[in-house]
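Encoded as structure tokens, here's the structure I'll be asking about.
Of the protein chains in this complex, all but one are displayed in their positions.
Chain nomenclature is as follows: A, B, C and D, assigned in order of appearance, with residue numbering initiated at 1 for each chain independently.
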Amino acid sequence: MLYREAGQFKASYKEDQQILPIRQDRIGMAVILAIFFLAVPMFASEYWLQAILIPVLIFSLAAIGLNILTGYAGQLSLGSAAFMAVGAFGAYNFMLRIDGMPFIVALILGGLCAALVGVAFGLPSLRIKGFYLAVATLAAQFFIVWALVKFSWFSNYSSSGVISAQEVNILGVAFNTPILKYLLTLSIVVVLALLAKNLVRSATGRRWMAVRDMDVAAEVIGIRPMRAKLSAFAVSSFYCGVAGALYAYTYLGTVEPEGFNLDLSFKILFMIIIGGVGSILGSFLGAAFIVLLPIFLNVFMHTIFAGNLPAGLGSNLELIVFGGLIIFFLIVEPHGLARLWTLAKDKLRLWPFPH
Amino acid sequence: MTNAATANAASAAPYLSINNVEVIYDHVILVLKGVSLQVEKGSIVALLGANGAGKSTTLKSISNLLGAERGDVTKGSIEFKGQRVDQMTPNDLVKRGVIQVMEGRHCFGHLTIEENLLTGAYTRSISRAELKDSLEKVYHYFPRLKTRRSSQAGYTSGGEQQMCAIGRALMAKPEMILLDEPSMGLAPQIVEEIFEIVKDLNSKEQVSFLLAEQNTMVALRYADFGYIMENGRIVMEGAASELATNEDVKEFYLGLAGEGRKSFRDVKHYRRRKRWLS
Amino acid sequence: QEQFIGLPSYRVGPYGSNGASLYGGWIDYMAMVNARDGGVNGVKLTWEECETEYNNARGVECYERLKNKGPTGNSVFQPLSTGITYSVLEKVEQDKIPMVTIGYGRTDAADGSVFPWVFPMVTTYWSQASAIVNYIGTKAGGMDKLKGKKIGLLYHDSAYGKESHAIMDKLAEKHGFEVQKVAVAHPGNEQQAQWLQIRQQKPDYVILWGWGVMNATALRTAAKTGYSRDKVIGVWWAGSEEDAIPAGDAAKGFVAAGFNVAGANYPVIKDIQTNVYAKNAGNMEDKERVGSVLYNRGVVHGIITVEAIRTAQEKFGKGKPMTGEQMRWGFENLNLDTKRLAALGAAGFMPDLKISCKDHEGAGKVKFQQWDGAKWNVVTDWVEADKPLVRGMIEESAAAYAKEKGITPRDCSKEM
Amino acid sequence: MGFFFEVLIGGLLSGVLYALVALGFVLIYKASGVFNFAQGAMVFFAALTFVGFQELLPGWTGLEEGSAVVFWLAFILALASMIVLGILTEKVVLRPLVNQPHITLFMATIGLTFLVEGIAQAIWGANVRALDLGITDEPIEWILDSADMIVSKFDVFAAALAGILVAALALFFQYTKVGRALRAVADDHQAALSIGIPLQHIWAIVWGVAGFVALVAGLIWGARSGVQFALTFTALKALPVLILGGFTSVPGAIVGGLIIGASEKLAEVYIGPFVGGGIEGWFPYMLALFFLLVRPEGLFGEKHIDRV
Partner (left out) sequence: MMMNDMAQDAATGDGRRIGEVILDLQHISLSFGGVNALTDISFDVREHEIRSIIGPNGAGKSSMLNVMNGVYHPQKGNILFRGEPRQKMDPHTAAAQGIARTFQNIALFKGMSVLDNIMTGRNLKMKCSLLEHALFWGRAQREEIEHRRKVEEVIDFLEIQSIRKTPVGRLPYGLQKRVELGRALAAEPTLLLLDEPMAGMNVEEKQDMCRFILDVNDQFGTTIVLIEHDMGVVMDISDRVVVLDYGKKIGDGPPDEVKNNADVIAAYLGTSH
């Protein structure tokens, strides 16, 4: 009975257009934001900030990026990690080569580099569809990483191809403690997530979804598939690029091109599928799930079997359980955690009466 | 014969009977709210009703195709020839002789028309010659398919696909066919033809039919018995001839208001019908 | 009293089989010290593994997870992955936890004045390349004979493989040989094109700078294209049983560098057998592999870790668990001379080693072993690297890093 | 010129080996529309199971190590394991996910990958092992003598094996009842169900056959580079082959394999040196990409039907 929209009427289309039309949701969101902006920095340990929350946030951003492309515009991509790499190396080079470059601008420029590269690799999507396109985006994945390793200019001629991020300094404040890094990451991710939400609920998002659901019909009602697809590639790569730059600047500090390998691309793909294809919320849930689950399993195995299990077997069991859980979740809800959440809300709305 | 369906339904175990079936999609959307109906052996039963009444859902619950759409039969039972079939796989059902022709064609787009038809005979283990016979029979019913036999089904016209879907079901040599909107998208001549085929199969080969149909006029002409559904419930049932003369049915399903057929041009749009239930 | 050692490990994934031997040797050695001596001066060693799957992000998580465990926090972080090394490079300094990277990692970190917290011990990639060239020189009959020779460099096309370029170019310049660099794309399970190129160019020797499946495939393809295996010289990540066995007969004659040798006949391994395996407690699932190259490499990790604790205790108090800072001192003042190694039962097992404030590498020596189809046989004594040359490059590179990062190198003359 | 042909022939033969792995993908895609990401893991699992049994059997039965009997027994046991794996996959993964979007099924197969990799190593350990098929990977001598060209015996044997498999499977799909049913299932799960095609059996069959193909691929690749985790990477070699040939075409796999194999080797040898080498990692993908621009459904793939 607590979760009801009864009695909440919307008097204008503007009200109906709100991101969270139900009052309880708005309160919930405010509470969540307060927790993450205020309570977490106060109480979370360094381990939680550095090893869990920051990566979850960054991966969420990358997942939003991929979700825009795959979930909303329907173009399956396996190259997200490469676009992250472009963002990271792009931002690094802007910071390195232009004196006094403000971090945020470098971040955006890094994202824009990724967007450009994304558009270039998105061009084939005009003709190629489905899994064919997915495999084609692998070309981007391998080529970009190869180029970053091969051409030392990108890594400022470091002998091993590794770059180490410059210190982040915004308006004289050095972001060098876990809390500050966390807050910076959080703010950027929240703002970009909001923008993404806006995009997908506006005409742009509808164009993407139309192309995704049936591109012939979309063209017949006047949507140019080329523009829709390329804009999705651009926006998606931008998000991945920014995530990549954050990955280098607020998370790892030093990155190598191979760190942005196919495994990472897949990981991001897992996030959106487990979280929910075509859902911004799902990107967050998926990222949290994919980052936390292996850690949880690792810790869990150590505590229950503490030394009684051959070492190799323990690690393999983690793998088995991880794979099994992915399958299990897909079977329970093929549309991902976000859908599970909406279904739960639907049930709650009806509760305590069935149907 | 049709009276038997009403009067004596309880005494002899009916051929196909659905008792108080409830269906829920996605764990929350309640679509069928306790539907019961019977089909006698060798009869043609029409299931009528507006869009969204739950006709297709009813048929799918019989043929057990709901699972694929995350639908569930949560209550009630379905019996065919006195045996519970609600837990059987569609394959078992087809082997027992119950086959469904789904709404919206669902041909195998990349297979040719002929391959489509041949897959229809999957459950039968028959000789090449028999297979050829069956194929010829379908071509006899639908000559148009013969001329398009080697085209990929995905590229054929809507009507051709419809014929293909029906033909494919016939290839399984079923005893009972669940036909979902067979007339949809077919030229009037073909509609007549298809119903003639239905009648033919029914009288010559004792095939029973349960058909969901919007074209009430034709459906009631060929059916023995009819059910009318609204909002997931059966709201009316009776011999086809009785239904055809029922005033309400006449008005709402046949477009015949008292004085005879009204031109589509003259119908007022704000006229809302009364509801039987719900 | 307990001393905690965090072990980021990889036991699944493509390198899982390497991990199993490495961590097996390492853990067994520590278990042996606990069982035989009751720990280090009475301080029990405890450890916890954390699966990284050889993945940087998970490595960082492990680092963070392990760093505050135990009474004094994690004593030392040894990531066993160059990628993870880079990812935590700056963190270890902040958290004051020494990072030891034995035979991998960031080469120029051997300059302890710029990288006080990082210890690329025993030997670095650059020392290794130089030692391999020295070995080739002796095989050719003297370093002067290298002039005009052609040496193939078959490398894993990644940051790891690229580490070899600068030093090889420098050595080629110095000794007058030619380097033919041939890249192998990851993972390297197909090398037809590369070996046909090699067959065409006919280099006198081929240095196999490989990793994982690339090594076995290289040997197989060398056999297929008729390149003599005893002219293929592997780096230490190409010279284990895990690399040779899958190549079958094709690996016969293959020579590889190693900063430790294979064999179960060393007293230290015997001690492990009697104190651990005899009590049914060993870490290895496959006991046959005790004494293999990678297992023994794990033992080297164990020895160095334990000896650093011992050294630190000498200064900061015997029988007490050491903090990260104390551990750092222990590593920086580690001195495993021949005598000490003999006492540890590891004479000839690994090179003698002396770390200092300036030099975080120590030895820079390798032995060469040859595969006879069933096991590795040592074929040389310790081969030195061209220390002055390598050291020069290291200091140059470290200075550049210090400049980029605005680090003032410490003055080692003031340290003690 | 001799060198050119050497590279070309070597490339073509390697290509056939890629095709062998690609074939597994094609089988499952054709039969269920599922892009089976776990194919690489299955190759690994199959090879590992085979050598595992090969090691165990002499101890169990007292048979002579390395004898033909042991070989074939191990082969049969490994095949049986693959079939069991196929049946389990159908039961546990596919059946509950009938009629779901392709991407969901794709994801499920990724989950399956972890599962299979984990199980394989949990059972057999992570050790790398050698695998000997009794055919050495050496040049055929008379070619070497007469033309100074290297053509490996082993590669020729493997290519012949792959050719036979491809021919058999192509016939199976085109002309048998089950083959037809498989293609039908790939088009529309629900419609296939409605006409009584038992998806369970069909899928169990295909996954079984795919398991067999994986076993063959695993043996060949295992003999080349040892039985180790890296066998799962063979999938990466197979993907460009797959898109070039078309996801749904059995002969496409072999033709795609030949094109990819030959061109990547030639590119590495003739273009590689100018850009620093190591282009084999991406070149096949780029090639396939450009190819797709001309034929978006690969060489022999089924056209995407979108009619309105």
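Here, a residue touches a chain if its C-beta (ideal position, glycine included) is under 8 Å from a C-beta of that chain, and two chains touch if they have at least 3 such contacts.
Remember, it's a predicted structure, so these values are computed and weren't measured experimentally.
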item	value
Chain not shown: contacting residue from A:Lys150, A:Arg207 or A:Lys229	A:Arg207
Selected residue (touches chain absent from view) among A:Ser158, A:Ser231, A:Thr254 or A:Ser283	A:Ser231
Residue, one of B:Asp72, B:Asp86 or B:Glu103, that touches the chain absent here	B:Glu103
Residue numbers in subunit B that touch the chain omitted from display	25, 29, 48-53, 56, 103-105, 144, 148, 151, 155-160, 162-163, 181, 184-192, 214-217, 252-255, 261, 263-265, 267-270, 273
Hidden partner chain, residues of subunit A it touches	12-14, 16-17, 195-196, 198-199, 201-207, 209-210, 212-214, 216-224, 231, 235, 278
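The criterion applied here is as follows: only the chains that are shown with their structure count from here on.
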item	value
Steps needed, at fewest, to go from subunit A to subunit B via touching chains	1
Greatest separation from subunit B - chain, by CA centre	C
Euclidean distance of C-alpha centroids - subunit B vs subunit C, Å	73
Chain centre separation (subunit A, subunit D; CA means) in Å	32
Residue numbers of subunit A (touch at least two other chains)	146, 312-313, 316, 318-319
Multi-partner residues of subunit C (each touching 2 or more other chains)	11-12, 16, 20, 157, 185-186, 285
Touching chain combinations (by label order)	A-B, A-C, A-D, B-D, C-D
Of subunit B, residues touching subunit A in the complex	24, 26-28, 30
Touching residues (chain side subunit A, partner subunit B) in the complex	343, 346-347, 350, 355
Footprint of subunit B on subunit D - complex, ascending	98-99, 177, 180-181, 183-184, 186-200, 248, 302, 305, 307
